[in-house]
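What follows is a single structure, written as structure tokens, with notes after it.
As you look at this complex, bear in mind that one protein chain is not there, while each of the others sits in place.
Chain IDs A, B and C follow the sequence of writing; residue 1 opens each chain.
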Amino acid sequence: MPGNTIGKIYTLRSFGESHGAAIGGIIDGCPPGLQLSTEAIQRQLERRRPGASDIATPRDEPDKLEILSGLFRGITTGAPVGFLVRNRDAREQAYDNLEHTFRPSHADYTWQAKYGIRDHRGGGRSSAREHVARVVAGAIAAQYLALAGIQIRAHTSRVGHLHLQQERLPHPAPLREESPIGCPDPLLEREMIALIRDTRRAGDSIGGVVTCVIRGVPPGVGEPVFDRFQARLAHYMMSINAAKGFEYGEGFDAATARGSQHNDSFRPTHSGGITTATNHSGGIQGGITNGEEIYFRVAFKPIPTISIPQQTVTSQGQETELAAAGRHDPCVIPRVLPVVEAMAAMLTLDMMLEGNHYPSKITGEANSAL
Amino acid sequence: MPGNTIGKIYTLRSFGESHGAAIGGIIDGCPPGLQLSTEAIQRQLERRRPGASDIATPRDEPDKLEILSGLFRGITTGAPVGFLVRNRDAREQAYDNLEHTFRPSHADYTWQAKYGIRDHRGGGRSSAREHVARVVAGAIAAQYLALAGIQIRAHTSRVGHLHLQQERLPHPAPLREESPIGCPDPLLEREMIALIRDTRRAGDSIGGVVTCVIRGVPPGVGEPVFDRFQARLAHYMMSINAAKGFEYGEGFDAATARGSQHNDSFRPTHSGGITTATNHSGGIQGGITNGEEIYFRVAFKPIPTISIPQQTVTSQGQETELAAAGRHDPCVIPRVLPVVEAMAAMLTLDMMLEGNHYPSKITGEANSAL
Amino acid sequence: MPGNTIGKIYTLRSFGESHGAAIGGIIDGCPPGLQLSTEAIQRQLERRRPGASDIATPRDEPDKLEILSGLFRGITTGAPVGFLVRNRDAREQAYDNLEHTFRPSHADYTWQAKYGIRDHRGGGRSSAREHVARVVAGAIAAQYLALAGIQIRAHTSRVGHLHLQQERLPHPAPLREESPIGCPDPLLEREMIALIRDTRRAGDSIGGVVTCVIRGVPPGVGEPVFDRFQARLAHYMMSINAAKGFEYGEGFDAATARGSQHNDSFRPTHSGGITTATNHSGGIQGGITNGEEIYFRVAFKPIPTISIPQQTVTSQGQETELAAAGRHDPCVIPRVLPVVEAMAAMLTLDMMLEGNHYPSKITGEANSAL
Partner (left out) sequence: MPGNTIGKIYTLRSFGESHGAAIGGIIDGCPPGLQLSTEAIQRQLERRRPGASDIATPRDEPDKLEILSGLFRGITTGAPVGFLVRNRDAREQAYDNLEHTFRPSHADYTWQAKYGIRDHRGGGRSSAREHVARVVAGAIAAQYLALAGIQIRAHTSRVGHLHLQQERLPHPAPLREESPIGCPDPLLEREMIALIRDTRRAGDSIGGVVTCVIRGVPPGVGEPVFDRFQARLAHYMMSINAAKGFEYGEGFDAATARGSQHNDSFRPTHSGGITTATNHSGGIQGGITNGEEIYFRVAFKPIPTISIPQQTVTSQGQETELAAAGRHDPCVIPRVLPVVEAMAAMLTLDMMLEGNHYPSKITGEANSAL
């Protein structure tokens, strides 16, 4: 199947281009019986919305969600949820100069090579505006997961050279209240914001790392061999625009460790269960969850759109120079945080449904516990 | 679908436990017309075979491949290729003490939690012995890719604290002849081997990083949005036992870079095509290949089986101490190298078939070019 | 994956309820480069539209198509095609009496059993109004197929006891111009229309059979074993509301035949190809097309909504009597004809793409040949 669908049971198929009529999608696999909060979805869209802060693109989109199906009196019925968000602030003509020029490190050249045709306006289908559909599907998944006591939260752990020192603990820093860029260290956060502003002023862009924690997943969730929890999680994360790396648990640091340091000893719990003394594994062993916190990191490259002039070629093969004039973000942070959370929520719900760790129907009592 | 199948068009479904009758699989999606070299498959199996070197487990398995279908007079017919490798050196009783004990950082506890039953002998289905099936399917994929001029080679870039200095170049070090652990720097390789031997002598294990390069993929291969080349590649790699991290191109280092440094300028080629001045992107832009080299790294944790005593619990929740007596590897390197290559070959062929960049039938002339 | 998606490469996922905001879908897998005619799609919607004739339901829906993505300057880009048709003439209150009553031979009881909740208004998601999405996706597929010289046409071969005599010829009756109910025999057609009118006047409904012919498919299309052309075709057809049977070629009559009668002898053609002297096989042998016409029949039951009072029970298990007051069709014919064609077109294109019998990109010249 072509690449616009993700998931096995809780699944999203999305559509839409940056400057087309709308971004939208169809979610299939919603367990019936959930009293859906559209406000909660809209809040996540707001976190990703352009124009929401001075360190993000000034493109102004209200990003108003319209749900077209799958609900009856506000409750999910098990039927597919069709939804869309209209594009409003689409300035087509701003992209006229890009119709025949390949922007460096963008999808222009490769999509032209694949399809022989492309919608050049704002990157068309390859634009990160497609993330809107993910945020909607993720925010719905998060509501299902909340009923099972599962919480997902992403935070910024690096912007350029600035990074959290206490990041690679057995258990990561506690989730804190939201902040402008979601960094748990307030002093560092201020530095990060300053760095992003400086970068923008220089007409440049900068990379970053997002750390995400999934809390409350019971033991036994995941599939063996090819569909390990971490394998599918990596797939979901690496499908986000600009992602360049993924690691979970100790990640790349595990390559420098000895088994005697890295292994997580088991301990009995007071309630007769089992826990681990440390959590270097990141909550997953043999591809299946062990009940500890799942934590992982996603590295993002600097956004390729910059105002500094760059050498490139036209679709006719002529050398040319390009300097972005359009509206753009200097860093994927903070707008990518709800996208990481969304993808993590979709995957977690999907794997819980696959392993029958989540009910196929929601009862009224469960809803009231929300 | 449960997790024992991978791929969309060139697909592998595998079966088998570490100490069961056999490891095997069915490959569906082989284009008809390939004169298959079983010797070439056997050579890759030999690279992964236990007992092949003094830095690997002494378990002695001939790993003799038996192909049961899909060939007619040595040529693929388009019918599924069923194959198996019998297990020989299975010493069941060596595992009696593990029937009721959960080994730390192994799959024992989580698989018990998921299935309620497990084959404890050598890890059963969760054992890395399952990689045998991957190596077979990958070695067949590699023969198809060779006809299209595509080469895949993995090398060791880190063992513990020892790592290649010149690794993160725009273009990675040239592929060299095979060496005991596949490190391109002979001096460093000797140090790595010594480190692995020391670690084994100490009853411990150690992690490492494998770098892999895919050469010769044309522009335009990959799918958009959720099935980007790198997203599926991450899925394939993170499904390998002990993998903890994946990055491609500049990977995590890209998070520290500026757009003006990281962007790859386009340049016209003499033949009227397009190339990039640098290759920070790692051969993929917008999820689709640009014709440059694809390179990526996979981080592996230290193998959790160690002789040093460890604290753990029994399936009854009793605390106990465990020290491995069985045969085991001190490091995934070098045996994981052909596995990384196999997964890369399977994915590359699959995505080329999906995008019609590979013929659906092989003609006789193509075979003779092998 | 839940049941709202169909296809492997050319795929439709649909959403929407009978009396919800809209019916719509996302088509993924459209080869880029097609100059799409939205008029041609609208024409097919018109054939299925309620209120279009006096033998169909008087519910009046303009069924105006809105395409939201996947086109650039009217040409398909390879990106998913999102579309919707708003519901207008939704009279919710007409269904108040059905909220707690199970209509006989409808989906009310079984969907309640499955989901624990249902949208009772006009059958909700189980309504044949969902066919709108199929007609759109099928009309687009038909445009692709037309470029390859493939034509698909359904006709009415039975209404109640009235049926075509010359139906089961080796080659079915030639396609003729459209008629009110698509029966190739004008005299019989008049009788059929009269029968449908009589049935409606009696407050009853009646069944029928649709025959469909696919012309121009080259030899070699289809997949072996489980995904034979006829197996997937049966799947597509039996997914249409009210379908009760499927047969291709001689179908059930083949069960009464001898091999010496039923076998289709091969003959050389003047152009050096191969043809068959007869076509009892219906254009498919061993699951794969042989280049002859593919023909098949789909049997439909009488629509279960009738004005004649019927015994049933409430959701509380109380006996009650029910007589439909709402608007409804007395027969699936003629409105199901474009649905059968749509499903046949989607499948044919999908299988041609899967077997690489259809180009992955459309060139400009091909479009002009339309």
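Going forward, a residue touches a chain if its C-beta (ideal position, glycine included) is under 8 Å from a C-beta of that chain, and two chains touch if they have at least 3 such contacts.
These figures come from a predicted structure and were not determined experimentally.
> Kindly state which of the options C:Ala234, C:Ile294, C:Ala342 or C:Ile362 is in contact with the chain not pictured.
Spelled out, the listed residue whose C-beta touches the missing chain is C:Ala234.
> Considering the whole complex, not just the chains shown, which residues of subunit B touch the missing one?
Missing-chain contacts on subunit B: residues 1-2, 4-5, 7-9, 11, 13-17, 20-22, 24-26, 28-29, 32-33, 66, 68-70, 72, 75, 77-82, 84, 114-119, 124-125, 361.
> Could I get the residues of subunit C that touch the absent chain, sorted low to high?
1-6, 8, 14, 102, 104-111, 113-114, 125-126, 130, 158, 160-161, 199, 204-209, 219-228, 230-239, 243-252, 254-268, 272-274, 276-277, 280-282, 284-291, 299-306, 308, 310-313, 317-319, 355
> Could I get the residues of subunit A that touch the absent chain, sorted low to high?
Residue positions of subunit A that touch the missing chain: 79, 224, 355-356, 360.
Here, only the chains that are shown with their structure count from here on.
> Just give me the whole-number Å value for how far the CA centre of subunit B lies from that of subunit C.
Distance between chain centres, rounded to whole Å: 45 Å.
> Would you kindly tell me how far, in whole Å, the mean C-alpha position of subunit C lies from that of subunit A?
That gives a centre separation of 39 Å.
> I'd like to verify one number: the distance from the centre of subunit A to the centre of subunit B, where each centre is the average of its C-alpha atoms, in whole angstrom.
The mean C-alpha positions of subunit A and subunit B differ by 27 Å.
> Which positions in subunit C are in touch with at least two other chains?
Answer for subunit C, listing residues that touch two or more other chains: 79.
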